[in-house]
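Here's a structure for you.
One chain of protein is taken out of this complex; the other chains stay put.
After this line comes chain A, so read on.
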Amino acid sequence: MNDTFSNNKFLTGFTWKIGGEAGYGIMSSGLIFAKTCLRSGYFVVDANEYPSLIRGGHNTYIVRASTEKIFSIVKSVDVLVALNKNAVVYDQDELSSDSHIILNTDKVSEDEVKSLTKSKVYPIPLISLTKESGGKDVMANTVALGATVALLNGDFEVLSAVIAEVFGANKKEVVDINVAVAKAGFDYTKEHFQVKTNYSLQKQEGKEELLFLSGNDGICLGAVRAGCKFFAAYPMTPINSIINYFAKKGPEIGVVYKQPEDEISAINMAIGASFAGVRAMTATSGGGFSLMTEGYGMAGITETPLVIIEGQRPGPATGLPTWGGQADLKFVLHAAQDEFLRIVLAPGDPEESFWLTAEAFNLAEKYQTTVLVLTDKHLGESRYWSPMINASDYKIERGALLSETDQQKEYQRYEITNSGISPRAIPGRKGFTFRANSDEHSELGFSEESAENRAAQMEKRMKKLELCQKEIPDPKVYGDKNAKIILVGWGSSKGPILEAQKMLAERKIATKFLHLTYMNPLPEKFLEKFFGTVKKEKVLMVEQNYTAQCAALIREKIGYEIKDKFLKYDGRPFYPEEIVEKVRDL
């Protein structure tokens, strides 16, 4: 790591990381610590890393907390909880110059960290303390939470309340024992160490209430608000938490989740449900979406509204199943044979995941086509603080859906109209028999292969693209509008870029950041104007794939070539420090 970042003065707050063996509660202890920070009045973002294994691999969980607004995790770690030797081996390079290590001396000898002269080590026998308090080995991580809170001068009551909340569904004994082992860690640390750090988890009073959401959480809530009634999805990382949410909550909130036999069935079920008149969704990752492509096209030609969540992870094929990337953009823009309006949205954070998912349902019905929400492992599974969402601002728009009282003489499902949008009926209405047809069809929906009809129906469907193009909102630009450095990103790179902007501003380097969320239709008019004024400014494309797919898309659509690119394709998210380095090298 460059020396610039060995000094933490540009990074507000602190970053805590816990590392240990998979299957030992890393994920739940990470969430407990993140919520403890949130409840203590801090802005919090988190992230987790895990291999595609259930036990034995190296798992980590990162929590960054600050009294100032933060938008991303950073690479350097200030407090490391090393549950085992691997945590020291794998994670030591990320330690900041002013770092602290809580070392589980029941698993790692102090000799292992002798060379880490920049770090202050707190040797604590986490497992022994667990056992002394009547807990099991796997609760060592909870002892470490108590130790962390003591180390950072936090409020133990906040931690114990969060433990009670997270384990609340279990028996009272489970909560009690976890609080007891956490207290053991807290007391041991207070007793044995003269704690002095520059980091603090002191409770902040009078802070506004925040949400703490993952991208997937935002998608779930957005879908519920939009009136999604049917959800079919085959399990796949990184969208499993969406499935878990609907499977569990479905009966209570009136949404049917159906587990299908495969992704092909998932998309066809969702199409069937949507055709029958309910708002329907499917979700998958790139591999599953490969199986869905034929259904994607069928929704297009049958003009059936459909919302698809695609959580990207590195491929091709199985690739890196539990890591992240942004390399499916071109795939989803072109998936399935021939042409139809494929609306593609790419939220940048959980709040945008909420609003764009909810909007996806409106767009799908309005344009009677597919709307794909492109997210990824990092956005989907990481949690971010978020302002409260005023969900009542959302308005349902069902487009040209015929109501019970509408009358039509001879109803034509694919009637040629000026807008390209035909009135849509649903099966079951008396006197309205009609057919949807994946064969090219006449206005009545009968299979029809004449050249005239084909051209007329193609033009009708493609007109919807023109209409949609006109109606999409402009993208957001963040930062200093007179800046000479322009950063361009889409989807989940938003957080690291915003964070990098903050770091650069502290170094007196002004930037502006163009963040795209509508990938198709692309806001071409806006982009023409935006790039049309670029003269001496430096433009840097930041995206997580090898071939700069979004830069290529911009070039294809408006002819502007972004020459400088920061591309990453190792499965790891962008770190703001890396973006700062790239900007400084421009």
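Keep in mind that, in the parts below, a contact is a pair of C-beta atoms (placed from the backbone, for glycine too) under 8 Å apart; a residue touches a chain by one contact, two chains touch by 3 or more; residues count from 1.
One rule holds in what follows: contacts and distances are computed from a predicted model.
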Next item on the list: Would you kindly match the missing chain to its UniProt protein name, picking from "2-oxoacid ferredoxin oxidoreductase", "tRNA N6-adenosine threonylcarbamoyltransferase", "Cytochrome d ubiquinol oxidase subunit II" or "Peptide ABC transporter permease"?
Entry: "2-oxoacid ferredoxin oxidoreductase"
Next item on the list: Among A:Leu80, A:Ile389 or A:Met503, choose the residue that contacts the chain missing from this document, as touch is defined above.
Entry: A:Ile389
Check: Of A:Asp93, A:Asp137, A:Glu157 or A:Asp262, which one is in contact with the hidden chain?
Finding: A:Asp262
Next item on the list: Tell me which residue among A:Leu221, A:Ala283, A:Ile309 or A:Ile562 touches the hidden chain in the full complex.
Entry: A:Leu221
Margin query: One chain is left out of this view; which of A:Gly41, A:Gly154, A:Gly445 or A:Gly571 touches it in the full complex?
Written below: A:Gly445
Check: Which of these, A:Phe275, A:Phe331 or A:Phe530, touches the one chain of the complex that we don't see?
Finding: A:Phe275
Item checked: chain A residues touching the omitted chain (full complex) -> 209-213, 217, 221, 224-227, 229-230, 232, 249-251, 253-256, 258, 260-262, 264-266, 268-280, 294-295, 298, 302, 388-389, 391-392, 396, 426-439, 445-447
